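Okay, so here's the structure we're looking at.
A protein chain is absent from this complex, but the other protein chains hold their places.
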Amino acid sequence: MTGLFSEVFLSALLFGAVTAAIPLLLAGLGEQMSEKAGVLNIGIEGMMLAGAYLGFVGAFYSGSLWLGFLTGAGGGMAVALVMALLCVRIGLNQIVIGIALTLGLEGLTALLHHFQFSRSYPRLPAVDVTVIPLLSDIPVIGPALFKQHLIVYLAVALVFGMGYIYRRTQLGLNLQAAGDKPAALDVAGIDVLRTRTVAVLTTGALAGLGGAYLANIGAGLFIPFITNGAGFLGIVLAMLARGRPVWVLFGALLFGVCLSLTTAMQVAGINIPTDIIQMLPFLAVMIMLVLFGRRAGLPAALGIPYERGAR
Amino acid sequence: KSIAILTPEEGTDYGWNQQGIDAAKAAAKAAGVEVVVAQGLGYGDVRPTLRELASDGASLLIAHASGYNTAAPEIAKELKVPVAIVDTPTGLEKGLVADYTLSGHQGAYLAGRLAAKMSRSKSVGIVVSGEPPSWNSQSAAFAQGVKAENPDVKVTYAVIGPAAYSDAAGGKRVTESVIASGADIIFGQGNGSSFGMLQAVETTKAGDGGKVYFIDVIGDKTPIDKGFLLSSVVWNIEPVYAAMIADLKADTFGTKSYSIGLKDDSVKLLKTAAIPDNVWTEIQALREDVISGKIPVEPVYDAAAVRALMTSVAQ
Amino acid sequence: MGSLSSLSGADKRDIVALEGVTKRFPGVVANDSVDLAIRPGEVHVLLGENGAGKSTLIGMLSGLQQPDEGRILVDGEPTAITSPRHALALGIGTVFQHMMLVPTLTVAENLLLGGPWWQRPKTEELEARVAGITRTLGITVKLHAKVSELSLGEQQQVEILRAMVRNSRLLILDESTSMLTPKGIDELGALMRRLVEQGLAIVFITHKLKEAAAFGDRISVLKLGRKVGEIPPERFRALGEQAIISEIVELMFGKQKDDPEAAQRPVRTIHAEAAPLLRVHDLAVAPTDDAPGLSSISFDIRPGELLGIAGIDGNGQKQLAEALAGQRATAGGSVRLEGASIEALSVGERRQKGLRYLTDDRLGEGTVGTFPVSINFFLKQVGAAPFWRKGVEQRAEIDQRAAQLVREYDVRTPSLKTPVARLSGGNIQKVLLARELAEGAKVVIFNKPTYGLDLANTLASRQRIRDTAARGLAVLLISTDLEELLSMCDRIAVIANGSLVGTVENVDDARTKVGRLMIGLAA
Partner (left out) sequence: MSIETAPSASATALDATAAVATRRDIQHRLLMTLGPILAALIIAGCILLAVGVDPLAYYGFVLEKGLFSPLGIQQTLTRMAPLLFLAAGLIVAFRAGMWNLGGDGQFLLGAVTAAASAPLFVQVMPAWLALFCSFVIAMVVAMIWSLLPALLRAYQGVNEIITTLMMTFLGTSLANVLVKLVFRDPGTTVPQTRTLPVEDRLPRLFGTTITSGLLLGLAAIIIVHLVMTRTAFGLKLRIVGANPRAAIHSGLGVPGLTIAVFAISAGLAGLAGAVDILGVQGNVRADWNPAYGLAVIPVVFLARMNGFAAIGFVFLLSVLSIGGESAARRLGVPKHFTLVLVSIVLIVLALAEYIDHRYNQSRRA
């Protein structure tokens, strides 16, 4: 059995874990920003699907992955724009609209796929990886972590970028105020709706990017329902992370590693149904909540539309 | 007179659904009857669709998914309409319920022989998106074929995850891992996720830096191949449906099970340019042996048994 | 359109002038063609009952709302103040009636809120500015403390500071004294004086006529959204405090001579030998993240007695009330009601035994804002007969009794079905009073019962409390308003840092003794 776990295989598993984690990371980071600003963005699954579809379309027709990421982010943002208009600007129920958008985008992307790709099933060529010198020579970890597409490094950098924004910029203060006490932000001269709109659009862009990554790099193609609940995992990650982007990264990696663990155990011939192994990350998190669970620090105004002077 | 076929997904998957629909159309055409296609019905409750198709006058309902094998016989009894179901050999009822538990295990066995012959790394992989009986029997037969050809060839078996039929990214990820474990031929079974497997094969190099090949099942993905398709265990369900229609006319419907096999080419291995002619000749010889019974290939349907088999062949 | 009679009054010297400003809300005309002139170097006091439209007026000056009719002149120019940002840019800084700080941010971060979004918060710059301002104002703020850790008084100071940091030319204070101690109020008065001397204009809203008379230069009185009178500075200076107060009273309530607040405490006899109804011994509460703890609290209250708890807000008053009511876990000590120990009882059981708690947080915990007035009367009796029988709601019983209470307590409400949050604060308070004084009460804890209420409502509430004691109930009255305590209580205990630092009989020199205790000196 030891022979099975060659270095190449182990690093492939780790590579797979990272690949599976990146869409969750991007979705979680996006959701986190919305939630910080007081918007519970349940439509993120729909945004990811829009990103996956448009991201694939962009990359496939242009031949450029980067253009694909751009169109993917744009697709997510377009859905987010609807959410921002309906839930931020005019204050419709965020859960109704979020679920409606998710259902709608599931249907719409499946429909488009049916008319466009369901005969040809186009697939993208292999992705170019950016090799980080020296680090990539580390056994096992090197090829898994440091021979990734550039976007992966950017996504990880984004974690720290987000942390910087939240802790070190006025925008970070604005976002937190928009989620905790929007009226106070308003009288401080900052437009709450604009702040929240920015947050929701950013969420859309990140979710769309996550979807595009999932389609273009994770799968290399688009098929209906490709996100398979990744958006909902993103919501869970964002809520568990309590406002800290690094925790989203840890959470996303935990899920990725558990997925790879499933494969590892099967290849090793260990006879545990995949269902049970897939329960592991959730079990781990539930146990952590039971042991250390305190009031999750969710923003006070989460889910409540803001209207100036309302009472 | 018309027949209706119900499939869980769209009939454009170069696989289970498409083969079923194409076969139903062909069989109906041959018999001169209408065909109604209800596709993409999902894995939920199909009773409404069954009832509606029956009330619209279909005289045979082909419930083309193992998930429909509870609902369809019930509707058959309720409305006295003959139905055909899969994966339920014990469910026969004269005039009402016929079963066509199909298995390409004979073909999968040949595919295993082929894979073992052609693997440069002496390591092949099986990737599946789920573990329904018909796939299990093919996975098992494939592994048996590999071992029969060369006991030293390693077989790696991986399931993507629960309900992962449309998890293309998972298909790609798991396939990449299996390739990294040394496999240079992947025997893949999955619906949407099989495109992810294909993608992994197309974009990942084998351990020796060469091509990884893909062996598909049920459908023929040649039209969308980029040169990585080694073969496919292609099913042709038309004879089955044709026999059903004939049995209906002869009033013997529901008295026998239908199957597909190498004998009448309802299961066959796809010849692609990637298979050298001498190998193909050897495979054809093996085909004869399987047909004649000289090489017995027994189907194994149970997931646990398949896994047990994999463990034993992996060692 | 309203009268434009005082249009000529739109003086060049006005920083801001309102001309015929009208604002309507569903079912109410909150401001009815109001004219107002605000000048530098003046404290302009706005007076009026609850719901008179003061805050609405402020909302329009701060850019929260736009007038339906009329116009606002800034420096003589007609200006539409379209947003809070715009108001800030015009130099209008407002301290709102309701706290407008983000509790999860630090004081410094709150002060920095509003800067360009891409910048790093300029903390050093802020510290320097704040140091300068606090020195001239004579206040201290903990810049790096979380706002949620500050007492309400401290928060109010932060809000004033925020208006100053922004270089406001016009500072608006909406009921800013309601949370302050007498000393704090005096300091705020002095501060306002210094600011107007520096050339600022101040709009000061209060319900306390003494403050108006003491700090103001000019007084405008609003009634039912209409401006019913103004006392200009010339006249203000000419009159003495008493004369001003009686003039205001006349403007607000019509004919009436004296300062109605200066009611004498009726002399009451309390049976000193009677067994205490409530006996608290060595009560302790552990501190939490956001609240101080309590330690060794001991006191008795006899039937008919009114014990006051004085102290600066945030010294454990709320914790004391909640610990007695059973809403907060205690860490030791005993509470006896009529001699029976009640520490182990739940909130509901304590209420059953006759312990009642009138909270100071009327909308936060006292009522369910979206529920009708009628249901809110019985929030603490859900399930009890005759309003519920076998768990089923008896609409008729509830409505009948609610209607009776509405009459008895003079609750002004459009209907019994009106969501209680739509009522004015004073009327919500009446609902709470009715609920807590319902049959079976023996000991009643009143926490800041007149906070935010207008004069009429304040007086009515105080009378209710006196009547309660007169009926032989034991009353614990928690208030930050020393005048209120002095005018009502038999004894006054002073709370500081979670413990009682002394108890004073309310006789002649109680004021000084309590005052000394409050600032940390022995009585």
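Chains here go by letter, A, B and C, matching the order in which they are written, and residues are numbered from 1 within each.
By definition in this document, a contact is a pair of C-beta atoms (placed from the backbone, for glycine too) under 8 Å apart; a residue touches a chain by one contact, two chains touch by 3 or more.
Keep in mind it's a predicted model, so treat the numbers as computed, not measured.
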*Visible chains that the absent chain touches, using the contact criterion stated earlier*: A, B, C
*Which of A:Leu24, A:Ala110, A:Leu185 or A:Leu214 sits in contact with the chain that's absent?*
A:Ala110
*Among B:Ser55, B:Asn150 or B:Thr255, choose the residue that contacts the chain missing from this document, as touch is defined above.*
B:Ser55
*Just name the one of C:Gly189, C:Gly369, C:Gly425 or C:Gly472 that touches the chain not displayed here.*
C:Gly369
*Which positions on chain C touch the chain that was left off?*
24-29, 51, 224-225, 325-327, 346-351, 357, 359, 361, 364-371, 375, 379-380, 382-383, 388, 391-393, 399-400, 402-404, 406-407, 411-416, 424, 427
_Touch residues of chain B, complete complex, unshown partner_ = 10, 37-45, 47-49, 51-52, 55, 66-67, 69-71, 74, 77-78, 87-90, 101, 130-133, 162-163, 301-303
*Which parts of chain A are in contact with the chain that was left out?*
40, 86, 90-93, 95-97, 99-108, 110-111, 114-115, 224, 229, 232-233, 235-236, 239-240, 273, 275-276, 278-279, 282-283, 285-286, 289-290, 293-296, 298
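The working rule: only the chains that are shown with their structure count from here on.
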_chain B and chain C, separation of their C-alpha mean positions in angstrom_ = 76
*If you average the Cα atoms of chain A and of chain B to get two centres, how far apart are those centres in Å?*
35
*Return the residues of chain A touching two or more other chains; collapse runs of consecutive numbers into ranges.*
none
*Indicate the residues of chain B shared as contacts by at least two other chains.*
none
*asked:* Under the definition above, what is the set of chain C residues touching chain A in their complex?
replied: 59, 62, 64-65, 83-85, 88-89, 94, 96, 98, 100-105, 109-110, 112-121, 421
*Show which residues of chain A lie in contact with chain C when the two form their complex.*
168-171, 173-174, 176-177, 180-181, 183-191, 300, 308-309, 311
*Residues of chain A touching chain B in their complex?*
4, 6, 8-9, 11-13, 15-16, 19-20, 23, 114, 118-127, 214-215, 218-226, 228, 259-260, 262-264, 266-267, 269, 271, 273-275, 278
